[in-house]
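Quick one: the structure is below, questions incoming.
Only a single protein chain was left out; the remaining protein chains are all shown in position.
Think of it as A, B, C and D in the order they're written, each chain with its own count starting at 1.
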Amino acid sequence: MNEILSVDDLVVEYNRDGTKVRAVAGVDLRLEKGEILGLVGESGCGKSTLGKAIVGILGAAEGEVIFDGLPVKKLTRGKRPEHFRNLQMVFQDPYGSLNPRRKIGAQVIDGLVIGGMHRSKALARAQELLATVGLPADALGRFPHQFSGGQRQRIAIARALAASASVLIADEPISALDTSSQAQVSNLLVNLVHELSVGMVFISHDLSIVRRISDRVAVMYLGKIVETGTVEQIWESPAHPYTKALIAAIPHADGRSSMPADLPGDVPNPMSPPSGCRFHPRCPLAMPECAVVEPEFVTLADNRQVACHLQKAGQEPVSLELIPRVPAS
Amino acid sequence: MILSPNTRKTLKALETPTEKKGKGSTNSIWRQPLAIVGLTIIGVWVFVAVFAPWVAPYDPYSQEFDKFIPPSAEHWMGTDELNRDILSRVIYGARISLPYSILLVVLSTIIGTIVGGVSGFFGGRVDATLMRITDMFFAFPGIILAMAVAAALGPEIRNAVIAITIVAWPVYARLVRGLILNSKSSDYVTASSLLGSSSIRTLFVDLRPNISGPVFVLMALEVGTALLLLSGLSFLGLGATPPSAEWGAMVSMGAVNFDRWWVGLFPGIAILTAVLAFNFIGDTLRDALDPRTAKALRD
Amino acid sequence: PATAAKSSLVVENVFQLTSTDPARSFEQTGNMINHALYETLITYKGGDASQPVPAIASKWRYNSNATSFSFTIDPKAKFSDGTKVTSADVVFSLNRLKNVKGNPSSLMDGLTVSAPNSKTVRIATEEPTPQVLAILTSPAAGIMNAKVVRACGGTDAANAESADKALECLKKKSAGSGRYVLKSFNLTTEVVLDKNMKYWDGVDKDGYDQIVIRNVPVNVQRLNVIKGASSIAADLSPDQAEGVGSKVNVIEGKASNVFFFYLSQNPAFSDATKFTSNPKCIEAARYGINYDKIVRYAGRGAIQAPGIIPSFFSGALSSKDAIKQNTARAKRAFDACGIGDTPVEIGYWGDGGAVNGLNFGSLAALVAEDLQAVGFNVSLNGAPIAVSLPLYRDNKEETGLWLWGPDWPDSTNYTESFSPGTKVGLRMGWQAGADNLIESLRQQAAVTTDPKKRAVIFSRWQKEMNKRSPLIPLVQPASILVADKSVENVKDHPIWKINLPEITKK
Amino acid sequence: MTLLNVSDLTVTLATSTGDADAVRNLSFSLDGGEILGIAGESGSGKTMTALSIMGLLPYKGKASGSINFDGKEVLGSSKKKYQHMRGKEISMIFQDPMTSLHPMLTVQTQLTEHMRYHDKMSKSAARESALKLLDTVKIPDPASALRAHPSQFSGGMRQRIAIAMALACEPKLLIADEPTTALDVTVQAGILRLLHQIRDERNLSIMIITHDLGVLSSLTDKILIMYAGSEVESGPARELLSNPRHPYSQGLIAALPGASREGKFLTSIDGMPPELGNFPSGCAFHPRCGFAEDRCSVPPIDATVVSKGHRIYCPVNPFAHDRVEQS
Partner (left out) sequence: MKPVPVLTPVTKTLFTGTGLTPFIIRRLLTAVVLILGITFIAFSVTQLVPGDPVAANLGQSAYSDPDIVAAFKAEYGLDQPVHIQYITYVGNLLQGNLGISLSSKRPVAEDLREFFPATLEIALVAVFVALVLGVILGTISAMTRDRLPDQIIRVFSLTGVSMPVFWTALTAFYIFFFVLGWAPGTGRLEPGAEPPPQVTGMYTVDALLDGDFATASQAVSYLLLPALVLAVFALGVITRFTRASVLEILGNDYVRTARSKGLPERVVIRRHVLRPALLAIITIAGVAFASLLAGSVLIENVFSWPGLGQYAYKSAVGLDLPGIMGVSMIVATVFIFMNLLVDVLYRVIDPQMKDSK
């Protein structure tokens, strides 16, 4: 079996002035080696929280994350167990993810030196890594501020690779970058996944990029996964109204000047999630029962999973185009 | 939040005056006129302190002249009530005021950094407890505690230093704690612990270089404050003991002799210039820091 | 608020004040004020401190061996509320002084007061006590209106120390027979006195309607009196009195304070004191000090103290008896002493305070320089009074620099305080039996009543002291008053500093 | 009718290494009721162009050339004139709705203060029109929204409030600097619709700045593409997007993830945009351009008109034939 990471019924809570906020409210995910899983959803729906919980930056309130056969523990003050050094994360902000006061070299070899490698050997390896991510060798001796955002992101990736990552959680790794850098960095990531057979969770709010590079997609809404499936399934025939809305909102630069469709309303506050289906207040297809009963996360006939009352376990997905609109109560 | 990198840069540029776009290099700071003036003055004082025996025209303790000679060719700053040459005393005063102010700042920095470091590093209850204690000392009126301690232990500049240290360290503790908390949650520290470095390593490898800059600036700013406090205590008779040529004590001698204006004026100017110089430097350095840490320094 | 119509005398000094209760107050400012509020049985005139003159007592007598004194109260004498002064008031006041156990209570040591009749007061002592007259001039021995004080919760009973509650009340009003009555009292800012319009000996038209005594630092006193913002500045040093201009008078007197240096005789105390108790070390110090320099520092009007007794008291030495600096002799003695470079500390009152314009720190610096020149390895160890005074009192200083002001204006105050085994003697570690000659001179002085004989004994005592005691008198500074030209009859007095009740306006 | 005519605009900024031109010889125009999109990568000078029209250049920034608005030259106007023009005739909304509204002032204050200043409205009249505005931008419950502080709204709502503020004095031109970059796609769609609708209702001209060509596609009539402070290509939206002629525009469009569906790799332009102060001479894109020839580095680079209203600044013009083939 190729499965390297599995997330089971994971719940992550924040403490906000003494009350608990469930930012991730029961999530199941699987990731295989060499696979890119795209995780999409609107801002505030818990993508980063999930990503951080997977690598252990945040602790799980319930459920667990199994990486390569062992449950991931929350980071403590002590050294992280060797085993989990292969589980790494790339952050969104290229300006915050490198220490402004340390040379690139020192930061890249961290993973090697901590792993016990000798410094000089580590430096040599770091040069290779930098070459892998397409940076000149003399970058080792420079400071982060001498690099552009895209270059920094490459450095951050090199740093993760130094720890011989087998799973990368990439939290919006390209959203802070320029159009041309975006393409460069995303190509680099795709390349690494293929060549090193790394598993990657690619978190993004941009469905179109996710569609391009992922193998499978998980759509998240307010702390829950509402749909997962292959890119084609999700893109061609979304089974959840939220997925459909996300796709419809993407503008196309094809000069056809068709307006993207908006999804009115905002992601609700996770402190008081709506009853029943969390999406129902914004769902154009909501039915009365949606406000009461929480839909189960079921596997459809085409092997995709979805949590919507319109879809029934084991059956072919119902095309949302065909559903008549029922006003929500 | 998604900001395009350049807008980010632009915002930063707008946020902060142009003077420090020198890409983090401290070189540009020394092009600031205030800093140059400050450095020059400090340089002069340090020189004077180090070479006092050669610079000073007379022995600062020698009581061989006349009483209260006004400034003249032989005695540029006149003489005091014990017939001593004031210029020589002002010069030798630099040997007391400067080193002790710096000592005070260094001591406070050490204590404050340890407390703030432990507090920020361990967080939770340790943090809460240490910060409460820090608050107590912070709220404590420094000069009053210093007076009590100095009165109790006997006025001696060493005791004054101890006394003021007791109330001066909380500033550093707060700053260091804030900086640690700030960077502790930063992505690069998280990344580092994901790579397997323990927090202790993180503290020394990742956090230390980010803390030392602002702490250094604070130290520069606090040397002036320390000098003022120390000379204030000496002015009250609770700092340096006679016959040492401490500036504050000399001002208090001058205070008794208002019409012999030179007795108090020159030591007063000595204090003013030294403090001013440190403030010039500290202020420029602070402006040169990036705005977030500069804010941490101000609060 | 406006006090325009009233004539007002503004006296500025640095407050040494705890209250205006005579039985409890023994500090200079308190003495000055109480002298105006409370009359004593007898007193001195002007700046004199040797010839008692009548006050409440119009006549007095005493026996030849000075053990029994009797005073006749002036029949005219009345308190400010109009009641007559009786011998009962006197007995009450003096017993209260004794029993309240305030700072001045030791004045009454060995004295028994009685009132054979309403006009006569008798004071008996067990041993001859010629200084009784001097003691009775002390403002602490001010006569209080017993009725008023009792109404305030005061008592003269043996348990007065805890039973007497008159302190607060006496901060609000006075209960004396003086030329002034208390108007308002503030411990830190000012005390205001009003003219006693019913003064029994006739109200002086030229006296001021009001006296304001303010607490003002010395340097500001100087500016104020020059500017005419005050009438009298009490604490200026001779240096500060220089160049005050023509709008003011400078009244110069001799301070009753004598500054001295001593070396502790208690060899048990520490390494250094082992040597300081060596006579050779004392000699080295005595002849090593440059007295002229110190006198110069003390400024115009100051003199070297040839002995510990100030110049205006009986038996005071003259300047030719004074020790002269002799560096060679000092160095020889130093070598003989063997102290080498054992560090010695000089203790003193060191928080910047000054008396008669002399700063202890500066004085100590002067002495230290001379001692260093001789070879001593001295360091200065001044401290605020709270720290330094107990060290001095408990004989824990190796050497010390202090001053002595008389408790009562009589030379016996010195023989009784500085001889071996006495108060200051012990502070210097000078135990009883340490010097038989000096101790016997002390005893003779105590019982001798003849003024001439007394003077001889006092001067002899001092000369012996200068030879063998650990005490080195340094300087008797000048005491300066700077007063506005419009103020007349101002005199500097060794006990109460300013003769407030006698001052008049032009 | 031309509302805004910018010609030869150059913006000079003070940087640590001396003055540098962030915008260079830029010319474009905008008709009444037209929507112009300006696109380009970071640092290409889009924002500086907008700010120079508003007279709000950063500290020590200078603009030269000519900006003609509604028949009047505005560049070099007095402070007063700019003040009267800003908010009243030209208004602007900014990228980040989280920071561009004042956190401590109520929505009402922020929405009405310039109405009261420019139009000398009474408090109640201003309030009335504020209510209407909030309704226009589809804020639910405008009355209570007026009393609220910005922090009580989500990003999308805040951007709508910002648009309402911009519309308050019925300006002729609205400059929107990356109005949706900080927002979710779902919210972005709503804002784009709103802008479109406002234009139609009010015959307002809009200048929208973005680096997302997708945004422009649905909304704009005309597009201007900038690189390193200069125009590289401009033309009617539909034509430019379907038929980009400058190698840079080509690259930008090809780099969009939605552009081709083949494979996981995106087409990318090699290299990085140049830093301000280090712009290559001639066509600034030439070091990254696959078609570059020697003459590309020699200024001046002249405009080539490829069709009506569509011009490029490329001496090589490598796609000249594509157009013929495609049409």
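Here is the rule we use: contacts are C-beta pairs under 8 Å (C-beta built on N, C-alpha and C of every residue); 3 or more make two chains touch, one makes a residue touch a chain.
Since the model is a prediction, treat every value here as computed from it, not as a measurement.
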Candidate in contact with the missing chain, chosen from D:46, D:86, D:127 or D:246: D:86
Contacting the left-out chain in the complete assembly, out of C:53, C:88, C:385 or C:437: C:385
Residue touching the undisplayed chain, where the options are B:93, B:120 or B:268: B:268
Of C:34, C:87, C:224 or C:256, the one touching the omitted chain in the full complex: C:224
Contact footprint on chain D, counting only the chain that is left out: 54, 56, 59, 79, 82-88, 91-92, 94, 96, 99-105, 109, 113-114, 117-118, 149-152, 162, 165, 168-169
Residue ranges of chain C at the interface with the undisplayed chain: 1-3, 8, 10, 18, 26, 101-106, 161-162, 167, 184, 186-190, 192, 210, 212, 214-217, 219-220, 223-224, 226-227, 229-230, 351, 383-387, 389-390, 393, 407, 423
Touching residues (missing chain, whole complex) on chain B: 11, 14-19, 33-34, 132-133, 135-137, 139-145, 147-154, 166, 224, 228, 231-232, 235-236, 238, 248, 251-252, 254-255, 258, 261, 264-265, 268, 271-272, 275-276, 279-280, 283, 291, 294-295, 298-299
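The criterion applied here is as follows: only the chains that are shown with their structure count from here on.
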Chains linked by the largest number of contacting C-beta pairs: A-D
Junction residues of chain C - those touching two or more other chains: none
Residues of chain A whose C-beta touches two or more other chains: 148, 178, 205
List of chain D residues in touch with chain A within their complex: 41-42, 154-157, 184-190, 192-193, 196, 211-219, 237-242, 251-253, 255-259, 264-269, 271-273
Complex contact set, residues of chain A against chain D: 36, 42-43, 148, 150-151, 178-184, 186-187, 190-191, 205-209, 211-213, 245-246, 248-264, 266
Contact set on chain C toward chain B in their complex: 217-219, 222-223, 237, 239-240, 243, 293, 296-297, 350-354, 357, 359, 361-362, 364-366, 368-369, 380-384, 386-387
